[in-house]
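The other protein chains are all here in position, but one chain of the complex has been omitted.
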Amino acid sequence: MAEIEIGLGKSGRRGFSLDQLALIPSRRTRDLDKVDLSWQIDAYRFELPFLASPMDSVVSPDRAIEIDQLGGAGVLDLEGVWARHEDPSDALAELATLDHDAAQVRLRELYAAPVDHDLVTQRIKAIHAAGAYAAGSVSPKRVAEMAKTLLAAELDLLVIQGTVISAEHVSDDGEPLNLKQFVRELETPVIVGGCASYQAALHLMRTGAAGVLVGVDGGRAATTHSVTGVGSPMATAIADVRAARMRHLDETGVYVHVIADGGMRSGGDIAKAVACGADAVMLGSALAAADGAPGGTWHWGRTTVHPDLPQGRLVELDAAGSLTEVLTGPAMSSDGSANIFGSLRQAMATLGYETVKELQKAELIVVDP
Amino acid sequence: MAEIEIGLGKSGRRGFSLDQLALIPSRRTRDLDKVDLSWQIDAYRFELPFLASPMDSVVSPDRAIEIDQLGGAGVLDLEGVWARHEDPSDALAELATLDHDAAQVRLRELYAAPVDHDLVTQRIKAIHAAGAYAAGSVSPKRVAEMAKTLLAAELDLLVIQGTVISAEHVSDDGEPLNLKQFVRELETPVIVGGCASYQAALHLMRTGAAGVLVGVDGGRAATTHSVTGVGSPMATAIADVRAARMRHLDETGVYVHVIADGGMRSGGDIAKAVACGADAVMLGSALAAADGAPGGTWHWGRTTVHPDLPQGRLVELDAAGSLTEVLTGPAMSSDGSANIFGSLRQAMATLGYETVKELQKAELIVVDP
Amino acid sequence: MAEIEIGLGKSGRRGFSLDQLALIPSRRTRDLDKVDLSWQIDAYRFELPFLASPMDSVVSPDRAIEIDQLGGAGVLDLEGVWARHEDPSDALAELATLDHDAAQVRLRELYAAPVDHDLVTQRIKAIHAAGAYAAGSVSPKRVAEMAKTLLAAELDLLVIQGTVISAEHVSDDGEPLNLKQFVRELETPVIVGGCASYQAALHLMRTGAAGVLVGVDGGRAATTHSVTGVGSPMATAIADVRAARMRHLDETGVYVHVIADGGMRSGGDIAKAVACGADAVMLGSALAAADGAPGGTWHWGRTTVHPDLPQGRLVELDAAGSLTEVLTGPAMSSDGSANIFGSLRQAMATLGYETVKELQKAELIVVDP
Partner (left out) sequence: MAEIEIGLGKSGRRGFSLDQLALIPSRRTRDLDKVDLSWQIDAYRFELPFLASPMDSVVSPDRAIEIDQLGGAGVLDLEGVWARHEDPSDALAELATLDHDAAQVRLRELYAAPVDHDLVTQRIKAIHAAGAYAAGSVSPKRVAEMAKTLLAAELDLLVIQGTVISAEHVSDDGEPLNLKQFVRELETPVIVGGCASYQAALHLMRTGAAGVLVGVDGGRAATTHSVTGVGSPMATAIADVRAARMRHLDETGVYVHVIADGGMRSGGDIAKAVACGADAVMLGSALAAADGAPGGTWHWGRTTVHPDLPQGRLVELDAAGSLTEVLTGPAMSSDGSANIFGSLRQAMATLGYETVKELQKAELIVVDP
């Protein structure tokens, strides 16, 4: 592996972001309607290869149902406002009327309330009642406590998400999460992350997870890299985790899905993530910008409201059209923020690929961002 | 070929844009009047090595005649407003008085009208009547339908242009365009594109085309790269297609012209494109900025008005002087937007080259943009 | 060592700044309270691995005591305003009310007064009286003159700091500083710098210094690089000096501390500096931005007030919270300017390292800034 010398005796690899890549068309093209965007993980099939990020500005129970109907998977944050308040609708609606600082104060208040297991159950059931898959997310430290509730409520897909997750966590007070044992015992398929390296991904895959999230420095609302220095240029991270997927498949015969998470906004971003090796993506701000998003025009992440060390901002987004327009068009603008999956389809037609899996073979060129 | 490792097991080449290059003078210089800028493709000879882009903001029938007189080839969009409306002059003039959003709405209306073969014939005849070569462009999907009309009207030069074109298009409903058969049967010389790789270009050359257009992510009005992720750093694309030209020439004895298309605005850009291997260039926004351009101060492309997935913007350009000033000066400004071919001539004199073909041997240096 | 050819027969190495690096998490993570940030140099132990920069906008005698109580080392400039004026408090307070140009004039006046050894003694004793370690800084040219005073006052830690310092200074008029003899004879542990190369650092280490400062082009207030062309991309400089530390340790058995100095503002910057090889850091503007900093909202360095060739600016900083908030939180903002050492702790937990020394083994990736 080529290393760059940073200084005498200290080297590092070169990492690339998706912005530094472009897809090169080759000698074949394809009709748009000959392109298949569907994605299947475990027993679940989606028309579009994405998960909506478990952020309260992206997914509410109603929004999860809408996203399901449009072909994706809306992951509800099971430690978010819908797990803490009987009906946070008014509080969320009120946010839209507040300025940045007042909104931030209000958010801290909303997350000060405790997580209520009954509400979690109620949310999952509401989603099921509408005929949609129920996907939800919990943080590593709360997963043990909530496991029974989630099983009882028959959650379809569990996302265990932290900024960085490892299969080998050091702690002496309290039992650390034994991801391997936990994932194997659970019947629900688990997606776990984020990670950003071959080794970390391989160990997460060995826990029995159905998928791993790639990305440790978050999306548009995150400031993890500037706060802690920890980062993962997305293209390199995906390619490395793809290599872990290949090894794991070779060792076990099990194909673990690689889901790129963080900073992707357009079909072009997604096409490049797939070309690096992703099977699907997790979208946050791109969906928070759609009309009727739960946070109005505000977008924030779980780390935005951390009491000691916030690693995220409360950002105001420009409206990008209805959720349908954002996902499958028609687009009124030409900046890539709308008809995201029409753009992915267009990219695949231009490049001559029929399925998302085939697009993983696309040729990339390194360009200046 | 040197590859850069993007991540474990995934590599890509490094691509360069023209902005990242500079031309290095060597030990010889030459008088300005010892420089020959002419270009010949098939039976057609042009004093200046350029085609004007088939965009309604760049070429109208009258403008095509003017461009012919000034030494270039004005390619009319044979699916544009002049193929859809008896006399779109008033509508185009009206655009100048509209703001961005109103102009965009008006444009969508203009392109909603159907293409009329009689009008196409009429436009070609009008250009011929003025003693000018008639060059026109159609999209791949409409080329079969329009072939007879174009032959009957005795079009001189046919440009078959799509964002990305391949010699091998996958489609099962309806007959896909068999470019090879089509180009061979047609008597009109054909220029086809865009493409951006050795293989794609080689296959297009094997269709019998007289020239290929290099560039898949468009010019100043295009947003293809940000929407779909597909892109082609121009310098690398030209050099790769030049390599295909050499192989094709070696295999067949036929010299296929390489025409760089997209984003070139100054004589310096053109000189660098030629040094990478181009025989001529296609100019869009550079000409749309000239006084009396058909779109007034507006500039847009075919993809700007796509109903579902626009990949282009409607941009407002700064006036750059008369068409003569823009092409051959005198220039009032020193930013390169005027006297484009005087600048190319100056570059060739400085570098000591007599013909455009010789300039292909110029030495390039890679710089920061 | 890989060299880049600048031109025929002239090569140079590639240097990297901390901004061009990111830390990659691996397969292990760790609880926040399992992270130890302490640092010990010579007989002195600090809870947090930093020195506050000897700048009058960063450290006053009172501030030095406060910094000591919070776990760091506040280095007082022993040629600064506190060494020249009986009580500069009013003058410093007045600065806050002045605009940039008036403040600059006032500063020049303040530094026109002579350094008074009795005041130096008095400042050291005041710091000691509060139970804090007394750390102070003098410039190389004044160190001989002040040595007796510093010894008599029982200074704990002496920083000999110039923009660039060498162990081998050429001068014929007057005795040049013989750093080696001086450092060996002094009982006080000495930290000396800045330096930016393996050779320069090795020679400084051989003087018997306890630590060396890495960095020759200063921090936020400095313009050394643009004025003189002299610079040291920080990551490369630290790694090179770390290599000198290893050789010196191998030759002598003595571990000399490597202290990165200049431009670090967040925990992420510090984490990356440590990963390059630093044992601790020197912070300037990050602390000058804390409420109650001696310079109010102004920040300047010694070179700012140079009469002939200023290599620094007088900059106005945005308030970043109380000194406690800046150092250990809680942070109200998410831009990394507050809870700097909480961020470092978070980085270490995320990366799975227990001590600062262990963090030196972290994996780095080279990214675009």
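Order of writing sets the labels: A, B and C. Residues in every chain begin at 1.
By our rule, a residue touches a chain if its C-beta (ideal position, glycine included) is under 8 Å from a C-beta of that chain, and two chains touch if they have at least 3 such contacts.
What you see is a predicted model, and the numbers here were worked out from it, not measured in a lab.
In the full assembly, the chain not pictured is in contact with B, C, by the touch criterion defined above.
Touching the chain that is not shown, out of C:V59, C:L150 or C:A167: C:A167 (per the contact rule at the top). Remark: the omitted chain is touched by one listed residue; of B:S89, B:T149 or B:T350 this is B:T350. Looking at chain C, the residues touching the absent chain are 4-10, 12-15, 17, 20, 163-173, 176, 195-197, 199-200, 202-203, 216-217, 223, 225-233, 236, 303-304, 307-313, 369. The set of chain B residues touching the chain not shown comprises 1-2, 13-14, 16, 21-31, 33-34, 198, 235-240, 242-243, 246, 266-272, 275-277, 329-336, 339, 342-344, 346-347, 350-352, 354, 363-368.
Here is the rule we use: only the chains that are shown with their structure count from here on.
Taking the mean of all protein Cα atoms as the centre, the chain whose own Cα mean lies nearest is A. As a whole-number value, the distance joining the C-alpha centres of chain B and chain C reads 57 Å.
Centre-to-centre separation between chain A and chain C, using Cα means, comes to 40 Å.
Shared interface positions of chain B, defined as residues touching 2 or more other chains, are absent.
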